[in-house]
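Quick notes on the structure that follows.
Every protein chain except one is present and positioned as in the full complex.
Each chain gets a letter, A, B and C, in the order it is written, and its residues are counted from 1.
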Amino acid sequence: EVGKEPAKRTLRFALIPKALDIPVFGYANVGAQRKARQIGGVEVIYHGPERADELKQKEILESFIAQKVDGIAISVLNADFLTSTIDRAIAAGIPVVTWDSDAPKSKRIAFYGVDDYKSGQIMGEEAARLLNGKGTIAFLTSAGANNLQRRLDGAKDALAKFPGIKIVDTFDIQEDSVKCAQFIATGTNRYPNLGAWISVGGWPVFTANALTPVDPKKTKFISFDTNPPAPDLLKAGKVQVLLGQKYFGWGSESVRLLHEIVNGKRPANPIIDSGVDVVTADNVEAYLKMWKTMEGGG
Amino acid sequence: MALLEFHDVHKSFGAVRALRGVSFAVTAGEAHACIGENGAGKSTLLKILAGIVRPDRGEVRLNGEPLHFNRPREALARGIGMVFQERLAFPNLTVAANIFAGREIVGRGGRLDEAAMRARTRALLDDLHLPIAPDVRMEHVSAAHAQLVQVARALAFDCRVLVLDEPTTSLTDGEVDQLFRVLGKLRAAGVTLLFVSHRLPEVFRLCDQITVLRDGACVGTFARAGTTPDAMVRAMVGREPPERRARPAAAAGAAPALAIRRLSRRPWFQDVSIDVRPGEIVGLFGLVGSGRTELLETVFGLARAEAGTLAVGGTPASFRSAREAARAGLAFVPEDRQRLGLFFNLNLRHNLALPRAVKRGAIRLDEREEAGLAQAQIDRLSIRATSIAQMPDALSGGNQQKLVVGKWLATDPTVLLLDEPTKGVDVGAKFEIHNIIRGNAARGMACLIVSSDLPEVLAIADRIVVMREGRVRGELPGAGATEEAVMSLAAHSAS
Amino acid sequence: MKRFWHAREFSTVAILVAEVLFFTWYLWPEAGRDHSFVTKENFLLIFKYSSIYGIAAIGAAIVIISGGVDLSPGAVIALTTVVTGYCFVQLGWPLWASASAGIAVGALAGLVSAWLIVRVGLPAFIATLGVMGIWRGTAFIVTQARFFDLSAQLPANWHVVGVSIDWLGPIVMIGLAGVFQILTTQYQWGRGVFAVGGNETAALFSGIPVNRIKTSAYVLSGLLAAVSGVVLAIVQGQGKADLATGYELDIIASAVVGGASLAGGRGSVAGAVLGALIFGVLRNALVQIPGATFYDRLIVGVVVIVIVVMDQLLLRRQAKL
Partner (left out) sequence: MKRFWHAREFSTVAILVAEVLFFTWYLWPEAGRDHSFVTKENFLLIFKYSSIYGIAAIGAAIVIISGGVDLSPGAVIALTTVVTGYCFVQLGWPLWASASAGIAVGALAGLVSAWLIVRVGLPAFIATLGVMGIWRGTAFIVTQARFFDLSAQLPANWHVVGVSIDWLGPIVMIGLAGVFQILTTQYQWGRGVFAVGGNETAALFSGIPVNRIKTSAYVLSGLLAAVSGVVLAIVQGQGKADLATGYELDIIASAVVGGASLAGGRGSVAGAVLGALIFGVLRNALVQIPGATFYDRLIVGVVVIVIVVMDQLLLRRQAKL
């Protein structure tokens, strides 16, 4: 029954990020609004919790269900937490797609993005490659956020295959990018010969200052997220590998999918793998060019 | 036989030895007074009886059996009712709730029986002739009325021993009469009274036995019949009371230092005109609720007048704050030392130095100068304190009062406004304060003194202005004025 | 009737009603859509989420009236969901047993605060601030930054005697509010709480068991936070250490908006629950306003201030009546 009636009046789609204070989600909104304008007759309501608070995210999701929007695109903070609610939305005839972070057990119609666990694995493998399979590694994460936990699991499982690699510590920055910078500085004092840092979130690469204490000759740095100023840090040699996702695509693809679904066209395969951008010194220039067009609205 | 026995009671607060072996007995059914200088240890003794302070040594016996209270509850349970010297009200609760706090009347299933409590409160208030409703919140009850509510608290429960620590400090004879009438009824009912006051006339009027404390030790117990007020004063002070300082009468013709003209602030006072000439001491008398406090507060810039004018030293003035008033040479010793007078987080030195710094508009503070000033006031008023670094809450009630007087005298004001300045101050100290006021007056200070203690007013004032229901009802020369004459102007029945 | 107009809660009710009417008007749907704000479903939603704050706010109000403050409810809520989840999922206890365990832990948490404040004599603010860290930290250690998923073992869309489990929170909140409103206003214990908050020395001298009353206040605060934690764990189906982060301030704000004064001696349990609803309505309505998301914090901040100001004006009004 989903999406039977043809859309006459403007369609109201809800775009729910994990949190507002995570910069990358802003680009999803940009992409979504742009796509909405292209399609026409679509209004995108971007609303999320201020911080990664799954209870507030659920309240927002339920509220959108209660107001019977025409479609919901959500980046799920905590899959098990939202599964039943997503199913309620579907039952209520509201199409739901997930982006960036999926709720695989739910009845959501489609997912656009990459699995956090998988991208975590890639980080681990890249680290191992940079260290030639032996050395010490320290992780930066923020305890409580499930997507980060799954990236962490992925990376650690990947590294488990390399007996030469030892994980010295996993730091919980408690959603505080200042603490993150402090941990990097203090950690560098504590572990002068550290092989590599792996940050499963973008906190350290959103400012040049956080990485000042790290000596690239001694210690490699791998981080999630590729939005400015991260690529500049990579060019400056402070960072060796950045993992990027399709930030704009999160929004534009979600809107496209919802619009098609409302008009009765379900995607052939519910899992639409956006792929990750593994940005290194080799491809950073190309990536920046692509970014410009994306942000500029090509 | 002795109903109540204090036996070799000792108590020290750090260095201060408040009580050093007090022993005396109170026989059943009698009214027993306990008097002594400020800091003699009276309140401490009573607090021990009430189970609030633990004695270091010695014991209190009720019907011969020793009491080992460690909770006020137990004292109450044993039928010992207490009116404390400190104001202990719950500003957020109604008068009725205040009176029954801790011992509420409960009905079925432990629910509060508000109706019963309200009715009982009504009765008590009527009995004390208190014109306040049981349902008004305590924060809206005036200072003096609040004190009588404290008494009502103690009366609300039929106790065998009723202890009153300076219950009359802000009451006028009118209220005192009502209070004593009620106490008389209690005695008739066989209740034993233990009464602390610095007003010897009241003591002699109420009590048959008088125990005198000095420096935390018991001087002796005297039968009223066999003694005189002067003898009691000597016993308390341990020396002859200081001489009443003589001084020249104020220059008759001089321009008023303070001229109040048709000042009004409803509902508290209307159309009040008073002149105080340099060197003159004007007593402002009236029953509680006559609006004297409000008048002084308004003069001192703490409240706006609706109408009327002020002139200080001939120049018109209207103060928008106490600061401006102080700078113009005024000083105001408020009625309620705990709430309006003292900073319990600042030591004696800082308390005493503050108003003068304000008056002088000081920027940087000179510790040494402050210390000198503080010590001077402490000596001048013979405040009983271990050092100028002591905190006010370590002082006895009367000494706290002296502190408030001292901090304002330190500003050498040209106009001194006093609201119940000797409230809770012992006879000797009262004398000293009077002498200081006279001394400053002799040097040209004008003084307007509100007191509910009529003998005091008669003793110190050159001129007595009487207020009733917010209006000036008359004026009498200090010399030759009689209590009857003043009361007839102040009392509601008159005119 | 007259009593209602004079009740302390009146102004809070008035504000809540005004708020609902405003959004009913503001969110009036364009032609062809039905109203998305005034629907039974949406009001249930508001109650469901407000109850998480509201139940804890009852305890907060009691503590504040007694002259204290409790910063730990957020952490206690999280710890309770974790304990309940641990017992239910890990140990396989029946739900009632797991819930009881959670509530017991909450009461214990309250007892610890009470002990630090009453016996050790720490200031309430700092004691409960420390305790807040301790419980939140414990929750993280128990979960190892993961979570317990109760929902898997709980019936899908669960109805108890024909009522959806979503009603659990609202029902518990209203029930407890009623009970404690009566206890605080019509029983000696409640009078004692007000007395202690109004003037502790006087209370002591009056023979009121000050320590016992203060202890009861903090234990209740922990207990009620735990209840809201259990409701959260059951209705939302998870035990997780970072739940309710920072809610302590929202909970205190609810109590204050409901008339509680942090100076002590003033406040109302019913008011606190109404305060929680005022914020609940606001959160719910803001989601329905496109582009409001970045303005959330700003608006909530403004509303807190406006409400308290209005409240004061209304009170002056009343005083005049």
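Here, a residue touches a chain if its C-beta (ideal position, glycine included) is under 8 Å from a C-beta of that chain, and two chains touch if they have at least 3 such contacts.
Because the structure is a prediction, the values reported are computed rather than measured.
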Omitted chain's touching partners, listed by label: A, B, C
Listed residues B:A123, B:A217, B:V358 or B:A376, member touching the removed chain: B:V358
Identified contact with the non-displayed chain, of C:V17, C:L91, C:A152 or C:V309: C:V309
Hidden-chain contact residue, picked from the options C:L154, C:L262 or C:I289: C:L262
Omitted-chain contact residue, chosen from C:G133, C:G178 or C:P290: C:G133
Residues belonging to chain B that touch the chain removed from view: 302, 321-327, 332, 334, 339-346, 350, 354-355, 357-359, 362-365, 367, 407
Where the missing chain touches chain C, by residue: 71, 116, 120-123, 125-127, 129-138, 140-141, 144-145, 246, 249, 252-253, 256-257, 261-263, 294-305, 308-309, 312
Positions on chain A contacted by the hidden chain, ascending: 20-23, 25-26, 50-51, 143, 168-179, 181-183, 185-187, 189-190, 192, 206-210, 212, 228-229, 232
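As a convention for this text, only the chains that are shown with their structure count from here on.
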Topology of the chain contact graph, where touching chains are joined (line, ring, star, complete, other): line
Most widely separated chain from chain B, with each centre as the mean of CA atoms: A
Centre distance in Å when chain A and chain B are each reduced to the mean of their C-alpha atoms: 73
Geometric centre distance via CA averages, chain C-chain A, whole Å: 33
For chain C, residues that touch 2 or more chains besides their own: none
Multi-chain contact residues (two or more partners), chain A: none
